[in-house]
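Showing subunit A:
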Amino acid sequence: MSASLQRGINVLKEMIDAPVASFFSSCVHCGLCAEACLFYTETGDPKYTPIHKLEPLRRVYSQEYTLLGRVGKMLGLSKALTDDELETWSELVYDSCTMCGRCSLVCPVGNDIVYMVRKLREGMAVSGHAPKDLRATTRRTIEIGSPMGVKWPAVQHVIQRQETETGLKIPVDQQGAEIMVLLSSMEVINYPEYLGALAKIFHKTGTRWTLSSKAIEATNAGIQIGASDLAREIVARIVTAAEGLGVKKVLSPECGHAYMALRWEGPNLMGRPFKFEVVHVLELLDEWRRAGKLKVKDKFKTPVTLHDPCQIVRRGGVLEAPELLLEQVVSEYRPMTDPNKWNWCCGGGGGTSAIHEPDAEQLRFKAFQVKKRQIEETGVDTVVTFCANCRIVIEEAFDHYGMNTKLLGLTELLAQHLED
Partner candidate 1 sequence: MNAMQFLAWVRGPGLDISVGILLLGVIWRLLEIYTLGRKPDLAPARRRAGASGWHTLYRRSLPAPGGLSRSPISYVGGYTFHIGLAIVVFLFAPHILLASSLVGLSWPGLPSPVIDGVTVITLAAMLVMLFDRINKPVKRYLSTFEDYFTWALTFLPVLTGYLAVKHLLLPYATMLAVHILCVELLLIALPFTKLFHAITVFGSRWYNGQINGRRGVPV
Partner candidate 2 sequence: MSLENISIKVETAGVFSVGNVNALLSEIAAGLAKVIATGETTVIDLQSLPFAPGEYEQLRQTLGQGEVTARIEAIGTSEVIETRCPGVWWLTHCNIEGDIVADVIEITAIPEILKSQPEDVCAGLDRLNAMLSQPAPRND
């Protein structure tokens, strides 16, 4: 079996619902969503207008689910969707959309545009129009268990190193632990100190926690590419492991879309609520902070600013915790313009960072200019964030632009300054 246009359209027909119909019926082509999209603001190319990226979905909606559209299609007044068009749109739906959801926030008629992009990607994926890099990533996640091809032995190696560095035991497959911790491949490869930081914090709070050898990977390429069937398979691994261990909470790591995949999409993919709670690491830390369990010995002296990862803040709803935690540990925090839910994307969300085509990469760097401006306006040279993907994208961009700016993970920063 293989991808086909017909399968794509069929999936779109499944995906279209009352909100989609309402949104398309409300659009007045005011173009304000363009101003919210970093791919438009940084390039000035009108084809990056968010609502325009949804044209294929709109066509299917109109032709399949409206009486006038059906009649028009029958009379040959509107053309059916073609593979060529979808191929053209692939760039708009994947390369130039990070599903950051900023457009959904500004639309004057209230259209949730990113809600529809997510649906359109379903059709794009099974009609074979997802970028090949994303397809490869998805394949690795399904076959190997991780988008970056990280296997359990590699994780074990990280565990051992962090145990040595912290002098603390990192539990694995502990039946009845309170919290099961997930990691993202990026953390395993690029930021292993995150695991050590967690071990320290759990040790100080006396929390019984565990990793699972069956489900270490939190990221979900199925969500990014827009294939729910695959996303479900990936989520199911975590659900099986967590429910098998009988944990109360599953800790989503510093990774944007992982939180989206598990916290908000997971139960819908599985078709049932979970028997455990999905918590983002910052939510947990903030809970402890409020309970007085998180005391810092000193503060980070360098002024910092905060980059809010879209999927955790704007789309995930972890709105206040990051700033409250940051203010606890730094002596000077200078918010960016458009902070919190209004923040601009790093340019690499929604699977975009996995696309390594030269055009897509150049576009990503161009889109990063908005973040660059935001950082420069604060006048600081240290940026804190809490998404491994954002970190990679931002660091790449720092290199690209030759910026001498440091980037820190919030959890690690906290761990470093905790009371002994």
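A word on the picks: all candidates are chains of the complex that A comes from, given by their letters.
We adopt the following convention: a contact is a pair of C-beta atoms (placed from the backbone, for glycine too) under 8 Å apart; a residue touches a chain by one contact, two chains touch by 3 or more; residues count from 1.
All values derive from a computational prediction rather than experimental measurement.
Engineer: Given the candidates 1 or 2, which is the one that touches subunit A in this complex?
Structural biologist: 1
Engineer: Contact residues on subunit A for candidate 1 in the complex?
Structural biologist: 16-23, 25-32, 34-36, 40, 44, 46-47, 49, 51-52, 65-68, 104-112, 115, 263-268, 270-273, 277, 314-319, 338, 341-342
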